[in-house]
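Just one protein chain is left out here, and the rest sit where they should.
Moving on to chain A:
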């Protein structure tokens, strides 16, 4: 089925891009299954279930030209009938085992998150294999789920947050799939045929583009066999080439979209930097101090704490597999949003001219390094983080080296990267609302 949520363009993988050293070593086993599939495992037998995360590279960015929404609709149909089971029969079988499978798709990956009880793990894995390798795309299920997807598209069109994110993505990414919603448009989804869904499956569900991680009550040997059974029936290669890097088209300025609401939603972005950039960690620390650090950040201090102009404002390095920005968001009353936007520019400029204090730097480092091991507190989270690391090309020992890269950042590094990247005249603000005293620049 389609869940009534939309995927924000290029926000999906941000949380996976920063890893570090745990206060307690995280023991990642790198396994190769008998069938040759690489899997990362954190073994923990204290709770009788296994969490499994599969990520297929490319995600909805592998939609064929003119078929936007193809992979999203296909993904939602994986649990709507497969093999000799109808949609209802399949759901009955999964529910009868107490298994839980989620199928999601974003710009960078199609993500399968499964939880299986130890007592019937093989049967649960068999049902997952069936969903991935033998989906039926029965006409009644296709029409039903297509209707649900159309409802999500209509909801996006009346949600100011989605409208703002969509416009920012449109301006940022030109003709790359990042520029448009993974769910497609009412028109593109209406025209998708069953053949398009079969083609969508072949474009992405293949062994050459899957990364796998698991955590929980399973040994390496058991996991190797299980993965071979789940993925062994998939084609060796996907029919679509992996997406090309996106080139950022963003220009500085202000876009206003009229929306009848007491508040204006603001999304903003400027160029970011890839994780491979030598200054990535300096920028990561800078962002925390600037706007990423919640109540501790400069933007929150100036705009919320001192002036009460917003309930929340924040920024983040948004690093997708195929492109990156430095972006942020807030909402503010129509008659106050001009002041709030101006403050964002001022905080930006002051960051470049003044740099950061030693205390800000030290506090940012203790947060960023201390927060890291807290992420690994459950099988489901561990499996997801480990698959995400593989998706963006990080080695397993990154969990042990990441924090030292943050510790090495100096105040000079932060100021250098700020001078290089933070330019308030390069920020594109998209405002959705009825903002007083804000002029659109184009």
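Keep in mind that, in the parts below, a contact is a pair of C-beta atoms (placed from the backbone, for glycine too) under 8 Å apart; a residue touches a chain by one contact, two chains touch by 3 or more; residues count from 1.
Throughout what follows, contacts and distances are computed from a predicted model.
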Considering the UniProt annotation of the chain absent from this complex, which name among "Peptidase M16", "2Fe-2S iron-sulfur cluster-binding protein", "Anti-anti-sigma factor" or "ABC transporter permease" applies?
"Peptidase M16"
Options A:64, A:186 or A:275, residue touching the unrepresented chain:
A:186
Would you mind spotting which of A:305, A:342, A:397 or A:425 touches the chain that isn't drawn?
A:305
Residue among A:96, A:235 or A:437 that touches the chain left out of view:
A:96
Across the whole complex, the chain not displayed is touched by chain A residues 1, 4, 22-24, 44, 46-49, 51, 80, 87-88, 90-92, 95-100, 115, 117, 140, 144, 147-148, 150-151, 154-155, 157-158, 160, 186, 260-263, 265, 293-296, 301, 304-312, 331-333, 362-363, 366-374, 376-380
